[in-house]
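All protein chains but one are shown in place.
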Amino acid sequence: MTITRRDVLLGATATAALMPLAARAQTSEVVIGATYPLSGSGAQVGVDAQRAFETAVDIINNDQDFDLPLAKGLGLPGLGGAKIRIVYADTQGDPQKGRAEAERLITQEKVCAILGSYQSAVAVTISQICERYQTPFLSADNSSPSLHRRGLKYYFRASPHDEMFSAGMFDFLDAMKKKGAKADTLALFHEDTIFGTDSANAQTKLAAERGYKIVSDIKYRANSPSLSAEVQQLKAANADVLMPSSYTTDGILLIKTMAELGYKPNAIVAQAAGFSEKALYDAVGDKLEGAITRGSFSLDLAAKRPMVGKINDLFKAKSGKDLNDNTSRQFMAMIVIADAINRAKSTDGEKIRDAMAATDIPGEQTIMPWKRVKFDDMGQNNDADPVLLQYVGGKFVTIFPTQAAVADAIWPMK
Amino acid sequence: MDKSFTERRRRELLVAACLAVAAALVPLFVKNPNVQNIMILTLMFGALSQSWNILSGYCGQISLGHALYFGLGAYTTTLLFTKFGVPPWFGMLAGGVISAVIAMALGYPCFRLGGHYFAIATIVIAEIGLLLIQNWDWAGAALGIEMPVRGDSWLKFQFARSKLPYFYFALALACIAWIVTWWLEDSKWGYWWRAVKDNPDAAQSLGVVVFDSKMGAAAVSAFLVAVGGSFYAMYVSYIDPGSVMGFQFSLLMALPAVLGGIGTLWGPLLGAVILIPLTELTRSYIGGSGRGVDLIVYGTLIVVIALARPEGLIGLFSRRKETAR
Partner (left out) sequence: MTAETIIQSLASGLLMGLLYGLIAVGLALIFGLMDVVNFAHGEFLMIAMYVTFFLFTFFAIDPLLAAPLAAAALFVLGAVVYLVVVRFAMRAKANVGMVQIFATFGLAIVMRGLAQLFFTADYRSVPQSWLGGKTVSIAGIFLPQPQLFGALVAIAAFGGLYLFINRTDFGRALEATREDPGAVALVGIDKNRVFALGWGLGGALVGLAGAIMASFFYIYPDVGASFALIAYVTVALGGFGSVFGAFAGGIIVGLVEATTALVLPPSLKSVGIYAVYLLVVFIRPRGLFGSM
């Protein structure tokens, strides 16, 4: 007797029909949605995010010996070993499309939670839809501080927002000043979309509070064909610290234009984004020796926590890149949401939400330099500390805060 | 001749009424929110494209900057609501009137420009509008503005899950844009525009009055597009400069009319019915790969339709009618 595929399928359906409903729910897979720009100008981030999520899901679904929630054992034990499946949706960086895709994921693909979304503008509409459908939304990498302050019940963010990031940067500047480094005047250089605006707002406020003088505040058009005039003004201001908030494209052009116009800043302290992307250092790394960027993640952590290095290897095998600021947060977001679903023992939105609210993962069980993952009543994790990284000899070293630092900052940069 | 013309117009009105009633019944049977979303967008872009068609199709002034009026409508409504608590129904009218006035103010110098010079002028004017809003802190600048969502309300035109009110609004907008076009076709203006198209010399002798009719077309077109923008702002309940005033929006408004049949009564709706579901479905079902395949499919289709049916897809219908006669 030959067994055809159809017979097997029929058999499977029959068995499924005979099983009690609850048991079936337990063995089925758990579907999680991921909304990212997968075409258009943010596509590179979206494609990298896919690799980060796959790495996390491989660890959850298979038996791996890491000290991460759910790494050991197969799938989600709380749901009878159910495996996680990710469904991707392309937002093209557009709020309306993000909204439509989130709704499709929830109603049609039956996802029980959504991760997203790189652009903060898109996170606004996705989180609205999630609220309406009582489906948790976990911001993996959105950093706009307004996102969690909208009174949404189903919104969560495990990583820091721009104000926390900027506070970290100013803590570092304060520490440097105490050591006698010259860091009194600042030049802000930020792009004109939501990321640059938020970042500059936070930095302007902090500078005033902590007694720094902003000698140049340049808001430029994202993806400008030329930054000569802008760099010329930075050069004329010649601040002690240049603080760029730029995506990869503008970051590359900024550094190239600075070199062309003979402007060598004393120090660069960047708000990640482009300055934590490999593409930027491939292009202009030789001109960035000693540049500092804030980050959510540092590979130096591998020395203390060997699993960070091993997970980085897994990710690198898929993507050809090291984990960076974005991909590390995306990886962690998948772990955090899976952990909540596992504790909820259900794919019901409200139960997952309650489990999310009760999340308490110690920092050692993450790949991040965070104290812990624990959400406040607005869904923000306030125990996620940024680190400051300095680009030295072709790689990043952690220089701040002291407990995470592996080297002293080189100041001024070369 | 006259009799058959009136008869044809009466028949068109009848067909439109039947289609509108049929469309109104669809969501009672189709409950899937994604399908409903696609239908709403289709009607909205049909209405926008129909409005664009009044100025660019009938009147022959190719505008690639209608996103300006769309954005003005969206921003006026949202700002009046969030800053002063003015209900969106009023904001919608205010946005429409502001857009119509601005369209006439811009039309005055711009209608002297020919062809591509006019099109590029409309692009750069819309870009200037975008940049000004993006740098205007009171209007939210780059951060955009979110409409606070506080439960279902007809006064605020907000509904958490139900899409039916939005659907019927979009349907009404599409009907209004269609009726305005239908009415214009048989008006004094409609005759002038046809005369100018068929015979450029007639344009000279009609000079002054045609200029006035262009101003009128610009105002009507901008008003309707602004109402569409207000609707979009309420439907999405979050706007930012790039997503309501970007150049791509101007193109999205023109595309359905061009593919369906520019300067025709049915072209924009037909174009929207084909294009919008296609755009949404390619993105939803191929876009997730992150490899740009959705762009290839979408772009190829535009090229193929533009080349194969230069008069628009509406040509498929009229040709059959002609042979039948």
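To keep things simple, chains are lettered A and B as they appear, and every chain counts its residues starting from 1.
Keep in mind that, in the parts below, contacts are C-beta pairs under 8 Å (C-beta built on N, C-alpha and C of every residue); 3 or more make two chains touch, one makes a residue touch a chain.
Keep in mind that this is a model prediction, so the values were computed, not measured.
> Who does the absent chain touch among those shown?
Looking at the complete complex, the unshown chain comes into contact with A, B.
> Per the definition of touch given earlier, which of A:Ser28, A:Ser41 or A:Gln365 contacts the omitted chain?
Residue touching the absent chain, from the options given: A:Ser41.
> Which residue, A:Ala283, A:Ala357 or A:Met378, contacts the hidden chain when the whole complex is considered?
A:Ala283
> Could you tell which one of A:Leu253, A:Leu314 or A:Ile337 touches the chain left off the display?
Answering carefully, the residue with contact to the hidden chain is A:Leu253.
> Determine which one of A:Lys219, A:Arg294, A:Arg329 or A:Arg343 touches the chain that has been left out.
A:Lys219
> Take the complete complex as the reference. Which residues in chain A touch the chain that isn't displayed?
39-41, 43-44, 46-47, 192, 218-221, 223-226, 228-230, 232-233, 236, 248-249, 252-253, 256-257, 259-262, 277, 279-280, 282-284, 286-287
> Just the residue numbers, please: which parts of chain B touch the chain that's not shown?
Counting only chain B, the missing chain is touched by 62, 109, 112-117, 120-121, 123-125, 127-128, 131-132, 134-135, 247, 251, 255, 258-259, 262-263, 290-304, 306-307, 310-312.
Convention: only the chains that are shown with their structure count from here on.
> Which residues of chain B touch chain A in their complex?
By the definition above, chain B touches chain A via 32-34, 37, 41, 131, 134-135, 141-144, 146, 149, 160-161, 232, 236-240, 242-243, 280, 283-284, 287-290, 292, 294-295.
> List the residues on chain A that touch chain B in their complex, please.
It is residues 36, 38-39, 43, 46-47, 50, 87-90, 92, 94-97, 99-101, 103-104, 107-108, 121, 124-125, 128, 131-133, 144, 146, 150, 192-194, 196-198, 219, 221 of chain A that touch chain B.
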